[in-house]
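Removed: one protein chain of the complex. Kept in place: all other protein chains.
Note that the chains are named A and B in the order they appear, and that numbering of residues resets to 1 at the start of each chain.
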Amino acid sequence: MTQINTQFYKKQAQKAICNTVLQQALLDLQNRLGPATKAAYNSLAEGPALRKTAHDIRMHALENLDILLETLAQKIRQQGGHVFFAKDGETATNYCLEVARNLNVKMAVKGKSMVTEEIGLNTALMRNGIEVNETDLGEYIIQLAKEGPSHIIAPAIHKTRKQIGKLFSEKLGIPYTDDPPTLTKAARRVLREKFLRADMGISGCNLACAETGHITTVSNEGNIRMSSTMPKVHMVFMGMERVVAKLQDHDILFRLLARGASAQNMAGYVSYIGGPRSADQLDGPDEFHLVILDNGRNKILADKEFREVLTCIRCAACLNVCPVYGKIGGHAYGFPYSGPIGAVLTPLMVGINKAHDLCQGETLCGACRKACPVDNDLPRMLLLLRAKLADGDKDWEVERNNPAEKIMFMAWSVLIRNRKLFDMFLRAGYWIQKVFPRENGLLKKLPLGLNGWTASRDIKPIAPHSFILLWKKKHR
Amino acid sequence: MMDKTQPVTLFIQCLIDGMYPEIGEAVVRLFEKLKIPVDCPLDQTCCGQVAYNSGYQKEARMAAKRFIQLFEKAAVIVCPSGSCVDMVRHNYPALFKDDFPWFKRALSISSKTFELTEYLVDILGIEDIGACFDKKITYHDSCHLLRNLDIAEQPRKLIQHVKGATFIEMKNSDKCCGFGGTFSVKYPDISTAILEEKVDNIIESGADTVVGCDISCLMNIQGMLSRKNVSIKTLHIAQLLAGQ
Partner (left out) sequence: MENTNQNEFILNIKAALRKSPAMDSAGSTKIFTRNDKDKDAQNILVTPNPIKDRKTLLELLVYQANLLNINIFPKATTRMAAKAIKKLIQQKSPEWGEKKSIIKWKHPLIDALKLEEQFENDDVTLYTTESECIPSDNDREIHRANLIESYVGITSADFCVAESATLILRTRPNQPRAVSLVPSIHIAVINVEQILENLKELYFRLIHDPKEKQLGLTNCMTFISGPSKTGDIELVMVHGAHGPRELILYVITG
């Protein structure tokens, strides 16, 4: 897991803002997918109101999570699969290592899975001598480049074709090209060999179905299908909240997922997998293991104000419209979950004080709430996190983030409850500001604490007479 | 339909009160033009939004209580700021959800607090104020106004009825300008980067004036336009409609 602290966020943000390649990539991404997703919701037979239905389905599932997970586990075991409940990342990783040891796994192929990044699975496997190959093209690219993902759905969006061309020619020994089809073909060739040789295939789970006992995987590339079909063991990592009760819930959720993620009607490949191959089948894995992970989710579930954040289906629609993410990219968030969902989830998972920049460094513009296919009210939760940082919170072990600021707002609260004091404050401000540099009636530089504004913007000074004063004069 | 000539009580917004009183005066002129009496509680200060958004709910509650006490006798409250109306309409009831008597009072006041363009178009049914402005205008959708209050058509209708004005939609008019309250000074690099894109879109539109309904956004945008020596002017919708 990566380090998260203020300096990291602001520094990474600055770096990202200066990275013209990344800026153009993010702009293109948001210009393309933001409006397209909105149109896609409107194209639903039930209209965008379907999102509220989806929200209710997800909340209902969370409220019955104990029943759903027990049912899911029971069904999968009946179908010959193994199910393991892991309270934290270490437990989950150890289970995977044990299975790998027992089956003499030397090489694994992996579909994109945020949960496995959250628990640092790759590192653990590699430390134990197991070769891990990311197979989602974007993940493969950043694995070669030894970087982290900058977007939930398109992890290598920050890299240009030229950069990828150079990377491939260095690491794969192919002649340099910057043609995406040729580069894709090169990756296809290399990874095909891995798929066919791998001892273990690892995937996440998009949304399990308790009623039928299936996990589901969603992709466009076919890499998850390959990873879950060709190796002799298929290992699935699933955040405990990624389940719904009934098959009929999937109809609505998959339609919304595809629209939220990439403005499509349906993703290229969706697979329902209920366990290993049966005795009468010619192909498919011999063994199937489902690891259901808590790792902080239960605490979120227990808090009714935050429970809603677990309805997320990881489509990244919120990233595609967030003005902050659109400038700072995924790396600044310092954790696999970036964008608005990351701004709420990460503090709840790694510590609210530790990740305070993530929930304070947002404009609360509300675009995420409008874009979310399951109608998640992220701005409400961001405000709640800010309230905990302002006054501290015992349950979530939050310390007051900025005691000086608290004092300032306490003073402010006195000021605004007394018009005379407020007038005095305006008056004082009017006189003090006379020493600030100005030009053409606008202030050019404000003192420390407010100078962030004037680094790039002018500001109008406090007026000589307030509106209320002018009104008083007029109506005397 | 409300009585069209009933007096409105003015909720002026602290930024306009302290920094842009001319906008407040434009609002008054506007209602004078419409022959609607305006009264203004002289003790008003701030709706508390700045504290609320920074997480200081206790302090925000104090501001809310004061506001409710000052304004609850009004028949109708009008404010030339979307974010402030959002604060009263949606966040005041939320602030008092565990305090039933205050919750009731908050609900009552939230039902009669309107943003300026919302009041003109939806309540009074007026789209043509009889204003003139011989320039190319583009419009910035402020976030809370657009997404929390669902106000988008009303300002546009009003602008489009201004004689002599050419209305041009800018690219991504609904994208945030990067103000975000204290965000603009706490995370200035990110705020600036977001604002740069907004300013680029404004310039690209070819307009010479950008109109908005929230002075906080306009202040942010104007700040960069003047720093970059761009001659495009910002104008609050009240100023556009009342004439300067």
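As a convention for this text, a contact is a pair of C-beta atoms (placed from the backbone, for glycine too) under 8 Å apart; a residue touches a chain by one contact, two chains touch by 3 or more.
Treat the numbers as computed from the prediction; the structure is a model and nothing was measured.
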Original post:
Since one chain is left out of the picture, which of the remaining chains does it touch in the full complex?
Top reply: A
Subject >> Selected from A:Lys87, A:Lys166 or A:Arg400 as touching the chain missing from the view >> reply: A:Lys87
**OP:** Among A:Lys52, A:Arg127, A:Lys171 or A:Arg188, choose the residue that contacts the chain missing from this document, as touch is defined above.
**Re:** A:Arg188
Original post:
Considering the whole complex, which of A:Leu69, A:Ile416 or A:Leu443 touches the chain not shown?
Top reply: A:Leu69
Subject >> Among A:Lys246, A:Arg427 or A:Lys460, the residue in touch with the chain that has been omitted >> reply: A:Lys246
Original post:
What chain A residues would touch the chain not displayed?
Top reply: 25, 28-29, 32, 45, 60-61, 63-71, 73-74, 79, 82-87, 91, 135-138, 141, 154-157, 159-161, 164, 180-181, 183-185, 188, 191-192, 195-196, 210-212, 214, 220-223, 225-226, 229-230, 240, 245-248, 250-251, 254-255, 262, 265-284, 292, 294, 298-299, 301-302
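Keep this in mind: only the chains that are shown with their structure count from here on.
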**OP:** Enumerate the contact residues on chain B facing chain A in the complex.
**Re:** 12, 14, 16-21, 24-25, 28, 40, 42-46, 48, 50-59, 62-63, 66, 143-144, 147-148, 172, 174-176, 178-181, 183-195, 197, 219-220, 222-224, 226-227
Subject >> Contact set on chain A toward chain B in their complex >> reply: 10, 13-14, 17, 27, 31, 323-324, 326-328, 360-367, 369-370, 383, 385-391, 405-406, 409-410, 412-413, 415-417, 419, 422, 426, 429, 440, 442, 449-453, 455-463, 465-468, 470-472
